[in-house]
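One protein chain is absent from this view; the other protein chains keep their places.
Naming follows writing order (A and B), and every chain is counted from residue 1.
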Amino acid sequence: MALSADEVRHVARLARLALTDAEVEALAPQLSQILAYAEQVGEVAAQDVEPTTHPFALRDVSRPDEPQPSLPREDVLAAAPHAEQDRFGVPRIVSEEG
Amino acid sequence: MSATTMSGEPISATTAAEHGVDLLQGDTGEWELVVGLEVHVELQTRTKMWCGCSTDFGADPNTNVCPVCTGQPGALPVVNEQAVRDATLLGLALNGEIAPICRFHRKNYFYPDLAKNYQISQYDVPLVNDGWLDVEVPTGDGQSVSRRVRIERLHMEEDTGKSLHVGDTGRLHGADRSLIDYNRCGIPLLEIVSRPDIHDADTAQAYLRELQSIVRATGVSDARMEEGSIRCDANVSVRRPGDELGTRTEIKNLNSIRSLGRAIAYEAQRQIGVIEDGGTIVMETRHWDEGRGVTETLRVKESVTDYRYFPDPDLVEITSPAEKVEAIRTLLPELPAASRARLGEAGVTPEQAAAIIATGLLPWFDDAVAAGADGAAAANWLVGDIAGQLSAEGLRIEAAGLTGAHVAELIALIEDGTLSTKLAKQVVAGVIDARGAKGPAQVAEDQGLRQVSDEGELRTIVEQVVAANADTVEAIRGGNDKAIGALVGQVMKETRGQADPRKTNELLREVIG
Partner (left out) sequence: MVLTRLSAVELAQKLRTKDVSAVEVVEAHLERIAAIDGVVADGDVWRAVPADELTSRDIHAYLHVTAAAAREHAADVDRRRAAGDDLGPLAGVPLALKDVLTMRGAPTTVGSRMLEGWLPPYDATVTERLRAADLVVLGKTNMDEFAMGSSTENSAYGPTRNPWDLGRVPGGSSGGSAAAVAGLMAPLSIGTDTGGSIRQPAALTGIVGAKPTYGTVSRYGLVAFASSLDQAGPFARTVEDAAHLQTLIHGHDPRDSTSITDTPADLLTTLRDGIDGLRIGVVTELQGDGYEPGVRRVFEQALERFERLGAKIVEVSLPHAGYGLPAYYLIAPSEASSNLARFDGVRYGLRVDAPTAEEMNAATRAAGFGPEVKRRIMIGTHALSSGYYDAYYLQASKVRTLIARDFASAFEQADVLVSPTSPTVAFGLGDKTADPLAMYLNDVATVPASLAGTPALSLPAGTAEAPDAPQATLPVGLQIMAPLLRDDLMYRVGWAFESDLGFTPIPAGDTAVEVA
């Protein structure tokens, strides 16, 4: 399918990517071309086929409820672009949680 | 939202008529309220859902964190087996069916307190399906009616971090920045979704209270609303009886069972008002403002939220073969409904039984009875004076050091006449002051609190009082029987309140003649 510029902007919002108009214009035909190619999967009759998410059907992998050492706080906060009061700082949050 | 559940089946709701619930009266006719509740319960496992970080509440910010729960590049989740067992146990307590195979999905949305910007949750195949809960809804006349609320699903997911909003107001709106603590991020969370089978605020409150009691009985969480270890959102809609389901709103920020009831009542009236004024209900999330008693628009969805669920490729399927489920079933404790029945047989009134269960006092009750206390008396003290004093002190019973044995000891001291009810209350205060280091008998002895019921001692005091109050004695002899109260008071004063009131009365009458 061909993606319109508006659809590209919608997807970019979902992906939280600030795209310039030029990027949107460039991406619309590229994404459309890639999707057209990928849509070949639709030619395969697969109604009754179970999807695969792992090459190996592993099951019931879990760990015991036993505490392990956490990281020193300095190590975690060291990489933060903005830290304050031992926390990760972000500008004003506008949206509400999912 | 779409008219299907997450598992893709059509939504089915009961009707108010089926539950014997009254319809709401609007200006243009009758309305039926339809409510479904989404309850989140934080599990009290030792470690988080996907990593070995501690779940301790109240640790310093960002100290219970590691590469996994802070979403460091390359880190991977591994399921906490205890969380799965706890979820299964609660699912069984809610009469649910445990899925033989379930899996985890990613729910994709951006939020700073969600370290990976996706939440690992369950989607089309949750751990538990099709449960139900019978709730006792008080009818206001000391009686109650039982209503069944179906539970669509119970699924496992993870909690988010906590944001501290810094700026003018401390609240999200008006803050100029937010500071994130990931200690809570990744703590195991269960989401329990009811069917829209609730048609009045009372039933909603009773459901939440019952669910809280069951969670506590199973021991998987302390389920404290004030600490956020149990949280509730309400989906509310109204419709004309017999119509399709109306558009619903989701109400958040319900911080107590009381606010749940108030918010539902408010929102029902608001929706009826909007529709009767010719408006339409917008699907949205609304925020309950406890102070003002209103719900407010929180988020108008500019575009429909699209969580892009897909199976988490970092995790594998969880199976629950019958043997495993049955082994967990044997761990089920007595559930509140059974406890209520048992308490009733022990002579406890339904209200007191409900209070004992809801406030988590059942173990204290059981211990008191095991130590020889009468059930009705133990219940009276636990939900009466003891609960009152604890609440006045802002203490939980375990913090106060009070044990069931203490309660039994207290009742025995009353029964053998050592303590009056009034003195017993002072003894309770003394035990709490000592944080349980001293039992009732010890407190009574230390503080010299014991009824004067020795007849010789009491008779001497009574005779002195009669001699010193000739006028009053005359009045009594003249037929003013009520005046005897003044003499009882005098005796109490002389004995510093420790005289046995019944015996004092008897002796006074005898001496006055």
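Criterion: a contact is a pair of C-beta atoms (placed from the backbone, for glycine too) under 8 Å apart; a residue touches a chain by one contact, two chains touch by 3 or more.
Keep in mind it's a predicted model, so treat the numbers as computed, not measured.
Undergrad: Touching the hidden chain in the complete assembly: which of B:Met49, B:Val79 or B:Leu390 does that?
TA: B:Val79
Undergrad: Of the residues in chain B, which ones touch the absent chain?
TA: 67, 70-79, 106, 108, 110, 112, 115-118, 178, 180, 304, 306, 308-310, 313-316
Undergrad: Extract the touching residues of chain A with respect to the undisplayed chain.
TA: 3, 7-8, 11-12, 14-20, 23, 27, 30-31, 33-35, 37-44, 46, 49-56, 58, 61, 63, 71, 75-76, 78-82, 88, 90-95
Quick note on the criterion: only the chains that are shown with their structure count from here on.
Undergrad: Starting from the mean Cα coordinates of chain A and chain B, work out the distance between those two points in Å.
TA: Distance between chain centres: 38 Å.
Undergrad: If we count contacts the way the header does, which residues on chain A are in touch with chain B in the complex?
TA: 10, 13-14, 16, 53-54, 57-71, 73, 76-77, 84-93, 95-98
Undergrad: Looking at the complex, which residues from chain B come into contact with chain A?
TA: Within the complex, chain B touches chain A at residues 45-47, 51-54, 60-67, 70, 78-84, 101, 107, 109-114, 119, 160, 163-167, 172, 175-182, 285, 298-299, 303, 305-308, 311, 313, 315-319.
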